[in-house]
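The complex appears here without one of its protein chains, the remainder shown in place.
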Amino acid sequence: MGSDYIAAALAILTGVGMAVVFSALARFVGERRVTRAKQIPYEAGSDPVGSPRVRMPVRFYPVAILFLAFDIEVAFLYPWAVNFASLSCAGPLVKGTCRAGVSWLGLGALALFMAVLLVALAYVWRKRAIGWD
Amino acid sequence: MPTNLVVFYLFALAAVVGAAGVPMSKNIFWSAMGLLSALVGVAGLYVLLSADFLAVTQLLVYIGGVLVLIIFAVMLTSQIKEIEVSNQNVGLVSGAILFALTGTLLCFVAIWAPWKVVLLQSHETTTDIGNGLLGAWLLPFEVTSVVLLATLIGAIVVARKEIKED
Partner (left out) sequence: MTIAAAQIVALSPLLMITGVGCLALLLDTMAKGRAPALWLAQLGCVAALLAVANQWMGSGSSQPIWSGMLIVDRMALFLDGVLIIAALATLLVAAPFMREHEFEHGEHYALVLFATAGGMTVVHATHLLSLLIGIETMSLAAYLLVASWRRQPAGAEGALKYLLLGAFAAGFLVYGTALVYGTTGGEMSYAGIAARAARAADNPLFIMGAYFLLTGMLFKIAAVPFHMWAPDAYEGAPTPVTGLMASGIKVAAVGGLVRLLGSAFANPGLALGHAGWVRVLGGIAFATMTWGNLAALRQENVKRMLAYSSIAHAGYLMIGLVALGQKVDGAQPALLVYLAAYAATTLGVFTVVAWVGRRDDERLLIRDWAGMARTRPAVALAMTVLLLSLAGVPPTGGFFGKFYVFRAAMQSPDLAWLVVAAVLNSLVSVYYYLRIVVAMYFRDPVRPWQPFPSVGMAIVLFVTVVVVLALGVVPRPVVELAAGGLVTHW
C-alpha cells in the first residue's frame, strides 16, 4: 500500500514547505525597514482600539457544539451516499445497473435517521439557540 | 528501514508525544495543541492501515470539530495570552503508579500475544462501511441518531441561561 497516498503526502509537504520556505526567505533574505505605519495591524485602516485578545462571548459555544453534532451527522451521510445506487436496488447490482427493481430501504433508513435529527433541528430552532438575541 | 515503517513511527511519535503533552502541559492552550498532534498522528496511522474513511472522519470530526470546540472553550474562559496555570493537579505519584501498571500490562500483552501478520490490501473502505451501516448494523445506526439528538438537547440545556433568560 502507500502509493495512493504518496500524492497526498506530496501535496501536504508542498503546502507546508512553501509556507515555511517563504516565511524563512522573508525573514532571512528580505530587507527590513521598520516604520511605525508597518507596525500597526492595519496599514491602511483605522488604528485599533484595545487588545484583540478579549474573551469571546459565550454565545459562540452553543453554535460550535451544534456545528459539531451536525458535522458528525454529515460524516454518517458519506458512506450512505457512496452506496446509494446499490442500497436502492432490490437485488445486487449487475455491472453497476439495477435489474431487480427499486428498494426504498436505503432511502427509508436514512430518512428515519434524518427525521430524528430534523427533530433536533426543529427543537434547536424553536428554542432560538441558533438566533443571536 | 522501509518507508512505511518510517512513516508509521513518525505518526506514532506525533500521537504519543502529543498525547503525553495533553496532561503534562501546564498551559491549557498547549494541551489543546498536544491533542491536535495526537489526533493528526492517529489519523496518519489510520491512513497507513488503509482505513481511509476513518482517517477522513478523524480529520472532519475530531480535528475540524472537537479540537476547534476545545480551543473555543479556552478562548471563552480566559484571555488567550495570559492563561493561568490551569493544570496544577498533576498527581504525579498516583499517575506514575497507574502508568507503570497499565504500561507494563499493555506491553506484556502486546509481546505475549500471537499476532497474525496479514498483508494489507488497500481498497476503498467507504463502500464497506456504508453497506455495514445500512445493512447488518442498521439498528445501531438508527439509534446513533438518538445519541446525536440527546447531544444537541444537552448543548441547549446546559447553555440555556446564556441563550435566553427566562
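Going in written order, the chains are labelled A and B, and every chain counts its residues from 1.
What we mean here is this: contacts are C-beta pairs under 8 Å (C-beta built on N, C-alpha and C of every residue); 3 or more make two chains touch, one makes a residue touch a chain.
These numbers were taken from a predicted model, which means no experiment stands behind them.
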Touched by the hidden chain, restricted to displayed chains: A, B
Sole residue of A:Ala9, A:Val58, A:Cys98 or A:Val119 that reaches the chain not shown, by the stated touch rule: A:Val119
Of B:Val17, B:Ala96, B:Leu120 or B:Val147, the residue in touch with the unshown chain: B:Val147
Those residues of chain A which, in the complete complex, touch the missing chain: 105, 116, 119, 122-123, 126-127
Footprint left on chain B by the chain that the document does not show: 105, 108-109, 112-114, 135-140, 143-144, 146-147, 149-151, 153-154, 156-158, 160-161
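FYI, only the chains that are shown with their structure count from here on.
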Gap in Å, rounded to a whole number, between the CA centres of chain B and chain A: 17
Touching residues (chain side chain B, partner chain A) in the complex: 3-4, 7, 47-48, 50, 53, 56-57, 60-61, 64-66, 68-69, 72-73, 75-81, 120-122, 126-127, 129-131, 133-134, 138, 141-142, 144-146, 148-149, 151-153, 155-156, 159, 162-164
Complex contacts: residues of chain A adjacent to chain B: 1-2, 4-5, 53-62, 64-69, 71-76, 78-83, 86-87, 105-106, 109-110, 112-114, 116-117, 119-120, 123-124, 127-129
